[in-house]
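All protein chains of the complex are present and in place, except for one that has been dropped.
Labels for the chains are A and B, by order of writing; each one numbers its residues from 1.
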Amino acid sequence: MRKYFYTLIALLAWIGLPASQALADNGYSKQKVVYHINYDDPKTQAGALRNIQNHINAVGADKLDIKVVLHGNGLALLILPEAMPDLPKFKHANANDQMAARIDGLKQQNVSFQVCANTVRGRKVSVEDHLYDVEDSDIVPSGVAELARLQQLGYVYIKP
Amino acid sequence: MDKEESPSLLGRLGRNRRLRTEVSAQRDRLYRLAWSWCHDQYLADDLVQETLTKALSRLDSLREESRLGVWLTRIMANLYRDQFRRKREETGQEIEPISEETPEDATERSLLVVHTRAAISALKDDHRQIITLVDLSGFSYADTAQILDVPVGTVMSRLSRARKRLREELEKAYVTSSSVVVPLRKPS
Partner (left out) sequence: MSRNDDIDINAYVDGELTPDERLEVLAALRENPDLAREACELHNLKSQLHLAYANPPGPGRKPGRRKPSALIGIAASLLALAIGVTGGWFAGSNDIRPDRLVLLDPQGRGQAPATAESDATRIVFHLTTSDQVAAGELLDDIEAMLDAYHENGNALRVEVVSNGDGLDFLRERLSRHKVRIKQLAEDYGNLTFVACKNTIDRVEVEDGIEINVLPEAEVIDSGVNHVVRRQKEGWAYIRV
């Protein structure tokens, strides 16, 4: 049994695909795009989400790999309105029901939202209590470092 | 998983798998550099192939994974010096970046591109290599020194000379060519 297990692992070792390569159904690699949001005005943020949705509508969710990187003021997108009093360093908390619904919708279409740990730490944000639906896996050490890293991996950079 | 099994076998399997993937991922970068040296797609492909083969057979000699790019390029530079320079001369080829394309292809591409490639291939090997390593691949002086196995001081002086020569060649190309095909010196 153990021998089988190790043979299987060895086999997988040669077959395994690197994490960064995702194949769409048609066999082509997905288009990779990273959206950069560091501003907090609710109208502009809503507009950005609309951009993303239009993008998906035009190309197809299964052909896209979209990441949204939030840092600095941009974190306001995910801040729950009731958290406003606790966060003096933010001027906006935009994750009301309507925005949350949009965010959920996008997440179901392969969009992931990455949150900058530096901002979280620097502005004393509690991920559990203040942010809408953010898990540990969504947190990156540095928003700008992540933007650079993704570009090096071939993601197209867009700042809506 | 049974902890009595030696972890190093799995560890090495994991490391080697990861490295193999990363080595293969570098193929495109290596090809671009190789082509800038050879200006011949078959030669360049051969060079890259041999580089990857050699690298994959010596994965254990790569000490720091973060130096993968430098390590691979150094292998390629050595192969070029030992075998491929000679191959280029033996085929008696003038380096004509345009020989692989039809005139139609070439005119599609901008003249700037054509002239730049012509000027680069007119340089002698040393100069061509150093410019492409620093400006095309973006290696630091220290990394370039390691790749070519020369002191950093040599990199600096060779690079400044090479860029001067490149600009002279570029001026020549613009001045002498009215048509797309640019006659070139034989490789030195």
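Here is the rule we go by: a residue touches a chain if its C-beta (ideal position, glycine included) is under 8 Å from a C-beta of that chain, and two chains touch if they have at least 3 such contacts.
A quick note: this is a predicted structure, and the numbers were derived from the prediction, not measured.
Contacts to the hidden chain, counted on chain B, fall at residues 27-29, 31-33, 35-36, 41-42, 44-45, 48, 66-70, 100-101, 110, 112-113, 116-117, 120, 131-132, 134-141, 143, 156-157, 159-160, 163-164, 166-167. By the touch criterion stated above, the residues of chain A touching the omitted chain are 23, 27-29, 31-33, 36, 38, 47, 50-51, 54-55, 58, 71-73, 118-119, 122, 142-145, 147-149, 151-152, 154-160.
In this text, only the chains that are shown with their structure count from here on.
Distance between chain centres (mean CA atoms), chain A to chain B: 36 Å.
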